[in-house]
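Sharing a structure with you now.
A single protein chain has been omitted from the complex, and every remaining protein chain is retained in its original position.
Our next item is chain A:
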Amino acid sequence: MATEAQGEEGGLVLHPMDQFKVEPLFGGDTVAWYTITNVTLWMALAIVAVTALLVLGTSRRAIVPSRTQSVGELAYGFVYKMLEDITGKEGVKYFPYVMTLFMFIVMANFLGLLPMAFTTTSHIAVTATMALMVFLTVTVLGFVLNGAKFLGLFWVQEAPLALRPVLAIIELMSYFVRPLSHSIRLGGNMMAGHAVLKVFAGFAAVAAIAPISVIAIGAMYALEVLVAFVQAYVFTILTCVYLKDALHPSH
């Protein structure tokens, strides 16, 4: 599709991936680990957004909440209930960690939907780091809390004895694939959605298909708003499910 657009207009060049470039904010070409880049800016904005919603929004501590406060309470209740339903009472003490992940992802996703924004969660480096953190936490927690019993996660007691080794291999593989699927699901969704938006935006420059393109951008944007929330939800609920395995390894 991009090639067609180029063919029609000649001069039109689409750069749907340029929006994902990591660039230093204050000049310079090299990106060292400490360089202040657009990643820094948009992550800082995510912190600001989280603070605005959950700290400033609740600063009045009203019994009858304001709009912002009730949204904050809604987010709190949403994640808290999800965690409690899946992991039970024992999982509630990990609530701040899960809430941190959820709030960061949901804010980064929505901030990324602003025009000209940089979407931090569209980068596999970011999502993979978070997924690996969850994976390592769950694995370490599983062994610390249950000892060798944690390996029972891979030894399916309900299955016939002959099938158990086979199932163990499958379970083990699926366990190690978790961080991969966990991270690529979020990063891939965000990247693909934003790239498609950019492609449609490029088509809007062609007069003949501009109306269709604009309508398509509207539709895609609505879909992306949904995806922004759903992906944050999915990442968080999977974190809860993995956490449940660490807390109650027996099937």
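Structural remarks
Note that a contact is a pair of C-beta atoms (placed from the backbone, for glycine too) under 8 Å apart; a residue touches a chain by one contact, two chains touch by 3 or more; residues count from 1.
One rule holds in what follows: contacts and distances are computed from a predicted model.
Protein name for the hidden chain, per its UniProt entry and selected from "(2Fe-2S)-binding protein", "Sulfate transport system permease protein CysT", "Ubiquinol-cytochrome c reductase iron-sulfur subunit" or "ATP synthase subunit b": "ATP synthase subunit b". Screening A:Val126, A:Leu153 or A:Ile217 against the full complex identifies A:Val126 as the residue touching the chain left out. For chain A, the list of residues touching the undisplayed chain reads 1-3, 13-18, 20-22, 31-35, 37, 39-40, 43-44, 46-47, 50-51, 54-55, 58, 61-63, 65, 69, 72-73, 76-77, 95-97, 99-101, 103-104, 120, 122-126, 129-130, 187, 191-192, 195-196, 199.
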